[in-house]
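The other protein chains are all here in position, but one chain of the complex has been omitted.
Up next is subunit A:
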Amino acid sequence: MQPLDYIAAGIQAVIFGPAAFELLGVPIPLTLVMVFAGVVTGILVGATPGLAGPMAMAISLPILISFFGYNVEALLPVLGFLIGIMKGATLGGAVPAILFNTPGTPDAYMTTLDGYPLTKQGQSRKALKVAHLSSVSGDTFSDIALFVCAPFVALMVERHLDFPEKTALLILSLSFIAAVIGGSPGKGLISVALGLIAVFIGGGEDFYPRLSLGTDALAGGFSIMTAILGILIVGAVLKEYEDLWHRSNLSGALERIVDHGDQRLTRAEILRIAPYIGQSSIVGTIIGALPGIGTTLAAALGYQLGRARHERRRSEGAPAFGEGVIEGVAATEAANSSVSGSNLIPVLGLGIPGNAAAVFIILATDSIGGFTPGPSVFRFSESVVNTELVLVFGLFTAMLFANLVNWTFGGAFMRAATVMVRVPKRTLLPVVLLLTLTAVYAQEPSMESLWFTLGFGILGYLMRKVDMSPLPFVIAFVLGGSLENSARQAFSATGGDPYFLFSSWISIFFLAGSVVTVVLALRQKRTDSTQA
């Protein structure tokens, strides 16, 4: 098969795949239905303060798998739904930020800076339109970067990286994530270490299950679902409960400001915000491609660069960033949305997740057969069909369709999602907790897994109490197995060389990079605290 045939086969896998139902005799492809449902769910979840895209992805993954099964046919519908959530949530996050000054997702904080002032000026619908346009443009740009770059990254890795280099690259990714997430490199490293310890329980090559204290319960290790859902969701729910305990729930009594004036987005305004969207899309895409640096930083950087640009061009007396300018909304929304496509570059090219959303894409492919992200996916084999490559193009098709849904219906759903801001947390939290435990039990029907989930939930809560980001834990848990395997493989493939990590310049470069990242982050932190 030629490359073009692979692209065609991928599109066909989506369009002519299993049908969800028939509409006037025309079969409606299941994958497209799932993408649509995912986008809608994502927008609603993003618009709900206290919920976030990765949470919805975490809860839906086990439920989807128990519904669709583990066979390869399940892959595109399940991934389609997850990607729909990922894309919808960034769009939905802008809704409460603009309307009520409450960011629905952490990365939407910067959107409040100009979005809410616009609402106060009676321009909320215009602000939502700007957010919609910028978000979807950034997202589409980022997807195109993914489609072009992922195969090259994968091929480069396959050509140049051997077992020792792959091990060094994983070490670099982990230290990078520890250094940049959460603002404290020390806490980030502890979080990574805890994740590695947890994943190493029960593993190893020896017949005696490692670190299991002689108990059968620990002999099989912790399953990835109990660890991740526990840390990410149960931990967050417990912390939210504590916050509720301390303050009354205010979300029921939000003030709604009535719009007035022209809410249309004119061609001149679109041309005015276009450079901001372009600039932020590039920033967001680059940041998204680096593992660990999330949407929040992309939004902050996009906003800063936008402000600098706006200051240079601003006429005397015109409103500045922060006083309610549409350029401010455009700069943040384009930046935080353009992370989502490019953060799949390390996922598809290397099998390394860069953020929480990507973790669930990896988990889905791990759980469902027939597709292992990594270099071998992009083998354009001519004599025999590389089904994984067909699936990648199917996935790209699903992403493009999700963008199409966002372009066409996204705006309307955003306006409809305003109702979610009013859901009181005391109703929301028990529902999330129940759904999480159901999701865990659906995948692993044993009481042990529920206990483990709750245990990890308490750990996640304690980590949040001490301001330690749980994300490095999660990514370390996901990558720990690969790290151990590639280190073992590198050791034996080099004939038992204990210095295998120093066997090539590439691997020494990666190792040096991991040390430098942590040192730089520590110095940055020290400078920040001295200035404060």
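General remarks:
Just so it is clear, a residue touches a chain if its C-beta (ideal position, glycine included) is under 8 Å from a C-beta of that chain, and two chains touch if they have at least 3 such contacts; residues count from 1.
Criterion: contacts and distances are computed from a predicted model.
Name of the non-displayed chain as stated in its UniProt record, restricted to "ATP synthase epsilon chain", "Acyl-CoA dehydrogenase", "Tripartite-type tricarboxylate transporter, receptor component TctC" or "Aspartyl/glutamyl-tRNA(Asn/Gln) amidotransferase subunit B": "Tripartite-type tricarboxylate transporter, receptor component TctC". Annotation: of A:Gly10, A:Gly53, A:Pro209 or A:Gly394, A:Pro209 touches the absent chain (contact as defined above).
The hidden chain makes contact, of the residues A:Thr266, A:Thr408, A:Thr427 or A:Ser446, with A:Ser446.
When the omitted chain is restored, the residue from A:Ala20, A:Ile63, A:Ile144 or A:Ala219 that touches it is A:Ala219.
Contact residues of subunit A toward the unshown chain are 65, 69-71, 158, 162-163, 202-203, 205-209, 216, 219-221, 366-370, 372, 374-376, 379, 381, 383-384, 444-446, 485, 488-489, 492-496.
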